[in-house]
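Here the complex is missing one protein chain, while the rest keep their positions.
First chain written, first letter: the chains are A, B and C, and each begins at residue 1.
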Amino acid sequence: MIDFRPFYQQIAVSELSSWLETLPSQLAQWQKQTHGEYAKWAKIVDFLPHLETARIDLKTAVKSEPVSPLSQGEQQRIIYHLKQLMPWRKGPYHLHGIHVDCEWRSDFKWDRVLPHLAPLQDRLILDVGCGSGYHMWRMVGEGAKMVVGIDPTELFLCQFEAVRKLLNNDRRANLIPLGIEEMQPLGVFDTVFSMGVLYHRKSPLDHLSQLKNQLRKGGELVLETLVTDGDEHHVLVPAERYAKMKNVYFIPSVPCLINWLEKSGFSNVRCVDVEVTSLEEQRKTEWLENESLIDFLDPNDHSKTIEGYPAPKRAVILANK
Amino acid sequence: MIDFRPFYQQIAVSELSSWLETLPSQLAQWQKQTHGEYAKWAKIVDFLPHLETARIDLKTAVKSEPVSPLSQGEQQRIIYHLKQLMPWRKGPYHLHGIHVDCEWRSDFKWDRVLPHLAPLQDRLILDVGCGSGYHMWRMVGEGAKMVVGIDPTELFLCQFEAVRKLLNNDRRANLIPLGIEEMQPLGVFDTVFSMGVLYHRKSPLDHLSQLKNQLRKGGELVLETLVTDGDEHHVLVPAERYAKMKNVYFIPSVPCLINWLEKSGFSNVRCVDVEVTSLEEQRKTEWLENESLIDFLDPNDHSKTIEGYPAPKRAVILANK
Amino acid sequence: MIDFRPFYQQIAVSELSSWLETLPSQLAQWQKQTHGEYAKWAKIVDFLPHLETARIDLKTAVKSEPVSPLSQGEQQRIIYHLKQLMPWRKGPYHLHGIHVDCEWRSDFKWDRVLPHLAPLQDRLILDVGCGSGYHMWRMVGEGAKMVVGIDPTELFLCQFEAVRKLLNNDRRANLIPLGIEEMQPLGVFDTVFSMGVLYHRKSPLDHLSQLKNQLRKGGELVLETLVTDGDEHHVLVPAERYAKMKNVYFIPSVPCLINWLEKSGFSNVRCVDVEVTSLEEQRKTEWLENESLIDFLDPNDHSKTIEGYPAPKRAVILANK
Partner (left out) sequence: MIDFRPFYQQIAVSELSSWLETLPSQLAQWQKQTHGEYAKWAKIVDFLPHLETARIDLKTAVKSEPVSPLSQGEQQRIIYHLKQLMPWRKGPYHLHGIHVDCEWRSDFKWDRVLPHLAPLQDRLILDVGCGSGYHMWRMVGEGAKMVVGIDPTELFLCQFEAVRKLLNNDRRANLIPLGIEEMQPLGVFDTVFSMGVLYHRKSPLDHLSQLKNQLRKGGELVLETLVTDGDEHHVLVPAERYAKMKNVYFIPSVPCLINWLEKSGFSNVRCVDVEVTSLEEQRKTEWLENESLIDFLDPNDHSKTIEGYPAPKRAVILANK
């Protein structure tokens, strides 16, 4: 089983200490209601070897190198274990010579976002909806003091812990399997990321409040979500599915999103990037048995989803508390 | 103090009996945290006399008539008490010869809505955000089996109880001082009204779910809220205030609202009325010390609010669970 | 299933109304965790016929008489059903010509206790550990306003409801399947009985406090429990079992018990009856498949239990709050 006690020890005398008032009891509760496969996935993490590590690069990639090259047999065993944690969505990871080629080239997004951020050096960071944690490691690579990711999906926790193990068990990043709505308002993070979450929320204004409650005064919000074209009053609410997803609620225009953020009390709100998701950024690989973007688009017109909505376009908005 | 025990007795062996699992403890808790003026307001209800009643009309108005006409002194005393419960927003009430001329001609709205409804005869009805309860009495007038209104504002509870006392203590309508989000999902009401509430909710989709959770399968929702012109994707979210109100969040177009209702799982969704609120329907009277609609509009252009948004326009939407 | 809603309706406007703040939610919770056989037992109550009743005697017995005598077949069917609710411990019941000959002649105890009590006429009574409710009916027979029995054993609830049905569905007595430690302190009962409970409590002083919390100021406690001979400092705490029972804790002398009651804040404490339980009062019958008193005593010396402790002797103590 994944052990959260080292995390408790890390935060006990930090700005996050008050989290001990709720987190250990929530996770004890969580442990009793995990996904049926969780025990199997957690065991896979145990099966992975501790490898002597020569070098770790989190600045330009998420990459570890062994002291001595792995034998082909060793590589095959590790690949075998990692593939049992499929689908791998956010990546890519290069771990001791193994290339985990995930559905998303999350490094593309990072390269677009990073230049606009307040420098992450020495910051306490929360990554809401962190998935397998790719960006968390890149934040560590930028010198963050500590990165906490939250994501309730048990598989992502196990992927994260697998990667951590192959990154020489680095403890500067930690994944907590909760949703933001379950988190007590800590109000201490220097930077809060919410990337790819807002359009899955039934109540976008409540999500923005929850993000604000985690930031310290003056802290920076990095919000990335699906957007549509249109004026301040334009919001797409898909009737049933959007790109085959059932749980998509509000896809606002950029001016609309900026308005929501200002209404929520954020200041200095600005859009720093808008990009139609390309078939190079999100695609099928051997690390994914499911469908990917190409299957979600109208085969005759890639500017539309299969339901006829505008194809996914994503904006990055920064704001301060 | 207002006594909820007769209501508990009424529901104990009705379809609402399971509400006893949460309601009495919630109201005991509520009693400890009421508005500072609540005790004073509740005492005013006690001060009102029990009047012998010759006739009650709830079918064409909310009106009671005494067995013998009140003396001028009696009338003055009752008016004095009732005015301590100002502002009176929803009305009008005609009680033993006293005309409580409220800010709203709620009878106008009722006349627009009623013809479209499934007949209320023998129905169990919930009125969410019921205010002082004007429409609740009209529902009783249509033969409803029982009407439950919910509204967390203590003043409205006391207005309601004052009116009830002057309606010969009729117990077919009851006001419970809770918000819908505090109510356990009962799933038994034949008709649920939500009039003038949705635009005050930070999360309109959650509000629609909560309404649905109170309806029985096949029951009817009556939703009245502010709307704007525009297509299915058009939603006005006022930056700061709308018509001087701070707590206004989403003002959708009618097609947008219909889309939201369908997305929330309602069927047979249709708009039965759209009306710009007139200065005859919402206006200042002697029963109201506050401002009214005229003060919320641009003095030079009544088609706009003082902030420059489109003036209040309201739609009535019906739907079934 | 047993329906507690008529009880909620009965108490809603009585001195017990505040119990609605906890009782319905506790019983809804209880319903989810009942004994595996409970559904079967409750169905037996449903199977019993409603019989037209000519006469009920609760003053000298617990007895109902039919308008016209039951056929032998009818009798046999009822006996068949009632025997599925064995063992029947407290009785006897005479129901439409059927003699439910229980293990205990509880009428013996009643005859010893009743003469000493403040008259039960018009009193609100709590019977803690009421079993199948024999004494509750006798209290009703004495004119009690209402009798509430509590006992967490599901079988006793079903026995009680079976008897109630054959007593023309009398609703002046009600059994609530809770332990006293789960009851909110109501402080309104005129008389509280605790018979045969104290020696089963790990903490007798807490039990006395709980009983006091249910009484109104000035109300009467009727405490019946096992006692030993000895001075004020004498308490028997059986090492393992007492009369084959594992859950026996404190068996004090009468002076010791009086001291405990005074220490707990009761006044006017006095012992009104002490009696060695006879083999006539507790014995095997055809309504009981288990062992009875004779099996719990030393076969060679009936003054001792099979473990060598003094044989059961019971005292009745009265006290006032």
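Here, a residue touches a chain if its C-beta (ideal position, glycine included) is under 8 Å from a C-beta of that chain, and two chains touch if they have at least 3 such contacts.
Since the structure is predicted, the reported quantities are computational estimates derived from the model, not experimental observations.
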| item | value |
| --- | --- |
| Visible contact partners (per top-of-document touch definition) of the missing chain | A, C |
| Of C:Asp46, C:Asp122 or C:Glu262, the one touching the omitted chain in the full complex | C:Glu262 |
| Residue among C:Val235, C:Cys271 or C:Leu288 that touches the chain left out of view | C:Val235 |
| Sole contact to the chain not displayed, among A:Ser25, A:Asn169, A:Asn247 or A:Ser303 | A:Ser25 |
| Interface with the undisplayed chain - residues on chain C | 202-203, 205-206, 209, 228, 230, 233-240, 249, 256, 259-260, 262-263 |
| Residue numbers in chain A that touch the chain omitted from display | 5-6, 8-9, 12-13, 17-18, 20-22, 24-25, 28 |
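Just so we're on the same page, only the chains that are shown with their structure count from here on.
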| item | value |
| --- | --- |
| Most widely separated chain from chain A, with each centre as the mean of CA atoms | C |
| Between chain B and chain A, distance of the C-alpha-averaged centres to the nearest whole Å | 44 |
| Intercentroid distance (Cα basis), chain C paired with chain A, Å | 61 |
